[in-house]
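Of the protein chains in this complex, one is absent; all others appear in place.
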Amino acid sequence: MNNLLIWPVALPLLTALLALLWPRRSNWIGVAGTGLPLLAVLLVSWQVAASGPLELALGGWAPGLGIALRADGLSVLMLLMSALVTMAVAVYASVYFAHAERRGEFWVLWLLLITALHALFLSGDLFNLYVTLELLGLTAVVLACLGGSRESLQAALRYLVLGLLGSLTFLIGVALIYAGYGTLDMAALGDAIVAGPTAWVALSLMTGGLLIKSALFPLHFWLPPAHANAPAPVSAVLSALVVKAALYLILRLWLELFDGVVTQAAAVIVGVLGAIAVVWGSWAALQAERLKLMAAYSTVAQLGYLFMFMPLLAALPEGAGRELALGALVLLALTHGFAKSAFFLAAGIIMQRAGHDRIAELGGTARSLPVTAFTIALAGVALIGLPPSGSFLAKWQMLSTLFVTGQWVWLPVIAVGTLLAGAYIFRLLGHAFAPGEGVGPSLSVGREEIPAVLLALIATLLLGFWASAVWELVPISAYAGGGA
Amino acid sequence: MIDLLALILVFSGIAFFFFGAIGLLRLPDLHSRLHALTKADNLGLGLVIVGVALLHGSPLAALKLLLIWLLVLLGSAASAHLISQYALRRRRQ
Amino acid sequence: MTQVLLYALTGAVLFMLGVRAALLRDTVLPRLLALNVSGAGVFLIFVSLAYRGDSLPTDPVPHALVLTGLVVAVSATALALALNRRLREMDNE
Partner (left out) sequence: MMSQSLTMLPDLVLAAMLIGLAWAALSSDDLRRGVVLFIAFGLLLAIVWARLHAPDLALAEAAIGAGLSGALLLVALRDEAGGKETAGRVSQVSRWMVDLFALIMACLIGWVLWLTMYAEPAERLAQLANSMLEHSGVSNPVTAVLLNYRAYDTLLELVVVLTAVLGVLVVGRERRGYRQAGPVFCGLVHWLVPLLIVTAGYLLWVGAHAPGGAFQAGATLAAAGIVLRLAGNDAAGLLDGMLLRWSLVAGIGLFLLVGLGVTINGGLFLQYPEAWSGSLILVIESAATASIAAALVLAYRGGRPDGWLSVADYDNNREVSR
């Protein structure tokens, strides 16, 4: 039981090696290798919920000299999201890639991506985080260019180069931290870091690097082409999980390591960028002519909401109020993760049946692919933020935090963003439910449609009803600097 | 006394390197450049290595240094040969 | 201590030189060169932190981190070059 925390990392890695050695069995190995870590993650979450944060000092060395893995409420929620989303997407991908020539390599890289995500969410060491960030970036790049088209290669290459710039910037921040505080262990740093030039410069460098990776306006330009041109299962995890990983790190740094260093001014800058991202991304999604491009722009917008929480969180003193707001942020991130992956999977199904994803020519989708159309509608509910979805509750909490902190200025942004989201979703639904022959006739429910609709149901119903669990888990913190 | 000798050897070796580099920059064509560079560098390195071996004093280290010199000799001879061969082939084309 | 500071500052300058070139260039190979120079700057900062004068043993942790970073940098460079090459092939087809 001591080593519980290594299993979410070790299992996908081990199965990735098996998939590399037995390419012909890779479909089975891939799905099993996604399912086993899910079990491990469920065990970890159960432990954390029952008995508080977990720590594993790798190699038996005291954290500081060695590396510690840590699981607390925030990381468990991210792990659960990534394990559930990857499970559903893996089932979908086993159909999507059933006859693809390179499916052997796909499954290896897929399992390595899961390894990277889980390693990142569990890591308690700054340099180890750099390694996991690089691993995540490289696996995402290779998966994104599996389609092999010119556009996807070009987007993947740009993503790679920018990602390298981002992680180097993060690394120089880590170097300054090591220079100033002499350790890389995040728990020790949470106690040691005090406001001062070292902390400010290091934090801004690390945040800058992570903002590139999480595609905050104006550093978002690489995201739409990369996400829109990847194969559908890959787009789903890129949009739902990979960008969230960088966001998770920003949260960790701002709220727990550098708690007390972050100034309101810095938070407002990030919030303003987030607000611009919301409006610009939603507007671009409304203009988009292709379904997947629309989904990618919508990701830019939804990430903007998450960054708009920053000034709110910075304005609140540590305590119950801030935990409510943080819970809302996490809930919004989770809802978006499930909804967007469902959306991309549905888009992939439509693209496979119709051979294109031009929104204007999607007439007849609802008749020939009723389940998929239903998935899009459900995911749309969550993306707009209508009840009973998790994002509705999250936005509601966000509004009440606005009133508490008196930051009224953000109100119109939320209103405009929600209206625009409603507009682009209903525009899409209007085309999909219109009569027409855009998608070929097929009434059967494919195996690949089920995971998509399940993901959408999680986003709209489950997270809405079980939101209180999120708010209960978030305050369980492994780092002394913040949280509980 | 040995130290002084060693220093003289090292510095004269550096001087060879220096003139080799000047030759590389100033000489007109590829072959004479190669000639200047490889000759001067091999000799310069040899002098530096003898000097360093004297400074260090242990026979094992001297053996290692000698090995380094032989490897560099082999490498530079082969690469000079390859470069000039390539140049000749291009001229013929 | 001044040597350490000298090298650390050199590292900072190298990092920003690389970032600057990476932002200003718009083709892949020069950008990769720039990012590699940037990485070297970061590594130089790490290694200068590890150096504690000639008498004390150095801090091995930054050395190991830099070794890890070096290998990561080479891997990423190799991947970027392969992608770039495939794009070139597509251009020429």
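List of remarks:
By letter and in written order, the chains are A, B and C; residue numbering begins at 1 in each of them.
We take it that a residue touches a chain if its C-beta (ideal position, glycine included) is under 8 Å from a C-beta of that chain, and two chains touch if they have at least 3 such contacts.
Everything numeric in this text was worked out from a predicted model, so none of it was measured.
The chain we do not see here touches A, B, C in the full complex.
Interface note: of A:Val141, A:Ala230, A:Met398 or A:Val470, the residue touching the hidden chain in the full complex is A:Val141. Across the entire complex, the residue among A:Arg102, A:Arg358 or A:Arg447 in touch with the chain not shown is A:Arg102. Although one chain is not shown, part of subunit A still touches it, namely residues 2-3, 6, 10, 13-14, 17, 20-21, 23-24, 26, 56-61, 64-67, 99, 101-105, 108-109, 112, 115-116, 119, 127-128, 131-132, 134-135, 138-139, 141-142, 145-146, 153, 172, 176, 178-180, 182-183, 197-198, 201-202, 205.
In the full complex, subunit C makes contact with the omitted chain through residues 1-10, 12-21, 23-24, 26-27, 29-30, 32-34, 36-37, 40, 43-45, 47-52, 54, 56-61, 63-68, 70-79, 81-86, 88-89, 91-92.
The chain not displayed touches subunit B at residues 71, 74-75, 78, 81-82, 85.
Keep this in mind: only the chains that are shown with their structure count from here on.
Contacts between chains form some other arrangement here, matching none of path, ring, star or all-to-all.
Of all chains, the one whose Cα centroid sits at the greatest distance from that of subunit A is B. Spacing of subunit B relative to subunit C, judged by their CA centroids, is 30 angstrom. Remark: subunit A and subunit C have CA centroids separated by 28 Å (rounded to whole angstrom). Centre to centre, using the average C-alpha position, subunit A and subunit B are separated by 57 Å. Within the complex, the subunit A residues that touch subunit C are 127, 130-131, 134, 138, 141-142, 145, 150, 153-154, 156-157, 160-161, 164-165, 168-169, 171-172, 175-176, 178-179. Residues 8, 15, 18-19, 22, 28, 31-32, 35, 38-39, 41-42, 45-46, 49, 62, 65, 68-69, 72, 75-76, 79-80, 83-84, 86-87, 90 of subunit C are the ones that touch subunit A when the two sit in their complex.
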